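Every protein chain but one is kept in place in this view of the complex.
Order as written gives the chain letters A, B and C; numbering starts at 1 within each chain.
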Amino acid sequence: MAIHTLEPTRFFNLLGLREPPALVLRPGDSVRTWTLDAHGFDQHEKQVGERPNPLTGPFHVEGAEPGDALAVRLDGLQPNRSGCWSHRYLAENALEPSSVRRLPEQAYIRWNIDRKRRTVSPAEPPAGLELPLKPMLGCIGTSPADGQVLSTATAGTHGGNMDYPGIAEGATIYLPVFVSGGELYLGDGHATQGDGEIAGSGTEVSFDVRFTVNLLKGRRIGCPRGENAEWLFTLGNARPLEQALQQATSEMVRWLEQDYALEPASIGLLLGQAVRYQLANVFDPAYTMVCKVPKWSLRRP
Amino acid sequence: MAIHTLEPTRFFNLLGLREPPALVLRPGDSVRTWTLDAHGFDQHEKQVGERPNPLTGPFHVEGAEPGDALAVRLDGLQPNRSGCWSHRYLAENALEPSSVRRLPEQAYIRWNIDRKRRTVSPAEPPAGLELPLKPMLGCIGTSPADGQVLSTATAGTHGGNMDYPGIAEGATIYLPVFVSGGELYLGDGHATQGDGEIAGSGTEVSFDVRFTVNLLKGRRIGCPRGENAEWLFTLGNARPLEQALQQATSEMVRWLEQDYALEPASIGLLLGQAVRYQLANVFDPAYTMVCKVPKWSLRRP
Amino acid sequence: MAIHTLEPTRFFNLLGLREPPALVLRPGDSVRTWTLDAHGFDQHEKQVGERPNPLTGPFHVEGAEPGDALAVRLDGLQPNRSGCWSHRYLAENALEPSSVRRLPEQAYIRWNIDRKRRTVSPAEPPAGLELPLKPMLGCIGTSPADGQVLSTATAGTHGGNMDYPGIAEGATIYLPVFVSGGELYLGDGHATQGDGEIAGSGTEVSFDVRFTVNLLKGRRIGCPRGENAEWLFTLGNARPLEQALQQATSEMVRWLEQDYALEPASIGLLLGQAVRYQLANVFDPAYTMVCKVPKWSLRRP
Partner (left out) sequence: MAIHTLEPTRFFNLLGLREPPALVLRPGDSVRTWTLDAHGFDQHEKQVGERPNPLTGPFHVEGAEPGDALAVRLDGLQPNRSGCWSHRYLAENALEPSSVRRLPEQAYIRWNIDRKRRTVSPAEPPAGLELPLKPMLGCIGTSPADGQVLSTATAGTHGGNMDYPGIAEGATIYLPVFVSGGELYLGDGHATQGDGEIAGSGTEVSFDVRFTVNLLKGRRIGCPRGENAEWLFTLGNARPLEQALQQATSEMVRWLEQDYALEPASIGLLLGQAVRYQLANVFDPAYTMVCKVPKWSLRRP
């Protein structure tokens, strides 16, 4: 259970390239490293990677084989500079077609992080807007299925650009393994982000990241899953939203059957009254819908 | 600002019929009344209305004319019996098509409300499941636009069967007026409901209801809106989910422009980082997606 | 089998109003009448009806009861004036959101019908464009299910504004009966129309119409069907397109089971290799997708 430190020098816009690993990890190992912002700028605002979403990795996990799952616990996620940026428009996909014409064109705006107050504020009007700092990773994924090489702009059963605010410190993300070693990548930090990422970005910034990897042998999962202190969650990545929702719900049904010994009818009863959905993004080539079950609802006397 | 009591004797499965009003209200008036469950059963479990979603009303608001909006503050919403029921399956729309065949067929299950503990528990396994009692109205709406008469099974710009858990005690719901008097209807109480209503029902029960109506003259709104202590919200009703989301987001943009004097670019900045979406239903003929903005994000020093 | 002539004086923008019939027909009866264009203008370009799509009717069919179907054979459909009009833009729904901003705003253009050459040509550039005259009815429908009253702007299981070019002379359209008498309405003639009605209109014109009604007792159909010399077809009306397609395909499966004694597996084999789809409209509140099976593929030695 070693603790590794990685000063990355290569950043990747594609998952599945089968590049030499940045680090070889054993299950239980932890890593301290850092990530670039979505345009490739580091903590000194120097551009060392290319658009879109240049990721840190790959992390090769010894013993990981197709049909296993990686468990990635996010031990620490912190912006490592105070300046971040976002789009200031609204995505066409989030608006009625008849509203699109009167919207402003895409533009960028700077934000400042106040680490003491743990807030994020725009450097421009509307003055006085102050959002809570809630660091999250826009991208986390493994090498995709079937030998495909996929852009870090999109997402799939391997994860990728899911833009879910729940990929945050304290969460454990489960990812399917499709190639030997799994080949984990991560990056695209956001200081904060609304549901749906309807601006087409969060407040984009470089991060210091600490994480611990474990290996679940023989744990075949259909798409990314995760958990934190309060929730189990599954992430469906597809268009349209209905398909993303269907993937996430079906994966949650499988999870509850496998690990909680619930029968389909009991699952229907539980999910019907206790499920929550969170719209992660409705902007990327694959939308992401998250199906959430509160852990308290699964505890039995 | 009278307080009326209505013991309803007629219940309606259609909105827009232009029936004689159950009550004529002045702006500011309050009403105490009750509603049936979705299958038409009252507090004594006696069937006095027909499926689907028989509603109480219509309430005619004096002075309400097309182009105005009603503001309906929900002062009290309480189940008036302890037994409720739900479906125990999962809707096909919420599952991957390949998962549908292995699901159980639709069936019903009974639940019991414990009013002291404010919980709802199934009368059958999985034993030990206990959900918080969170009463909500599945249906609230006015007479629809363009002279249409629409089933209480569906929803539209007039409201209707939206199945949003936020239509709860303490919330104020804003509804467009399309005919003289507005003609308000409500019912379809749920003791609790998961996001998306993916079982095809909440825990369905009859309610005691108290509400106060106000009239916003000349307040033209595009679809239902609402607010409570923490949130502004707008409700888009359409299929597919993208269209419901687009309606809700565009309506929120209009609201922020009208009442908060925000410019489109500032709205993009605010919504992009602070918006929340909640999936109300993905089961009814029209799906309902809710766009939510936290009130704290709109306060300025 | 009488032949009636109706000079209509009332036109309807809603289906389901239960108005006194314009004519009472017996099964087998034929009617000669005329219809207005979509904005309510008659053959003399005089406005005698209101937008949208004012229809001629209702035609009450004696003996028609819920669970039956009407068969409406379109014996003659001819524009009764030479001037028609269309939109000249493209609907936002038919274009990538990023293309929408650069499009021209909606505008109208006049077209002229040359009855001798059987062509339709714009009265403005692009000069030389000459389309074949292919008269069709945009709207045909009965009183909707469940007591609803629906606008002639939309479509559903009762038919309505389907905008399918196959609703043409020589076709027989089958419509479900939901109320006593069925209550048939028709109108919204187009001299020609592209697939999808992506301009938001055909070339809109008033029509002389001849049709014959028959009654299929006990013939329960799920949505409109039709046939002509070459095709069986079913019309799914819904959003999104996938749902319209699913309705149309499922209805075709039921038809082939009922009337052609094909088993589901044989139907799969036949439809998989021989089905055709035609996109009727992707503009109206409900889109219309048509599932077509060539009659030759159903003939057996």
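The definition used in the following text is that a residue touches a chain if its C-beta (ideal position, glycine included) is under 8 Å from a C-beta of that chain, and two chains touch if they have at least 3 such contacts.
Values in this document were obtained by computation on a predicted structure and should not be read as measured data.
> With respect to the chain omitted from the figure, which of C:P122, C:G187 or C:G226 is a touching residue?
Considering all chains, including the one not shown, the answer is C:P122.
> Which of these, A:A238, A:M252 or A:V293, touches the one chain of the complex that we don't see?
Answering carefully, the residue with contact to the hidden chain is A:A238.
> For review purposes, identify every residue of chain C that touches the missing chain, sorted by number.
Chain C touches the missing chain through residues 86-90, 93-97, 99, 102-104, 107, 109, 120, 122, 125-129, 131, 192-203, 240-242, 245-247, 249-250, 253, 262, 264-279, 282, 297, 299-301.
> Residues of chain B in contact with the chain that isn't shown?
92-93, 97-98, 100-101, 240
> For chain A, which positions touch the chain that isn't shown here?
Against the left-out chain, chain A lists 13-14, 16, 146-151, 153, 238-240, 243.
Just so we're on the same page, only the chains that are shown with their structure count from here on.
> Could you say which chain's mean Cα position falls nearest to the mean Cα position of the entire protein shown?
Ranked by how close its C-alpha centre lies to the overall one, first comes B.
> Indicate whether more than half of the residue numbers at the chain B-chain C interface occur in both copies; give same if so and different if not.
Since more than half of the residue numbers are used by both chains, the interface counts as same.
> Between copies chain A and chain C, what's the superposition rotation on C-alpha atoms, in steps of 5 degrees?
Resulting rotation angle: about 180 degrees.
> For chain A and chain B, let me know how many angstrom lie between their CA-based centres, rounded off.
The mean C-alpha positions of chain A and chain B differ by 33 Å.
> Quick one: report the Å distance separating chain A from chain C, using the average Cα coordinate of each chain.
48
> How many angstrom lie between the CA centroids of chain B and chain C, rounded to a whole number?
35
> For chain B, what residues touch not just one other chain but two or more?
Residues 240 of chain B touch two or more partner chains.
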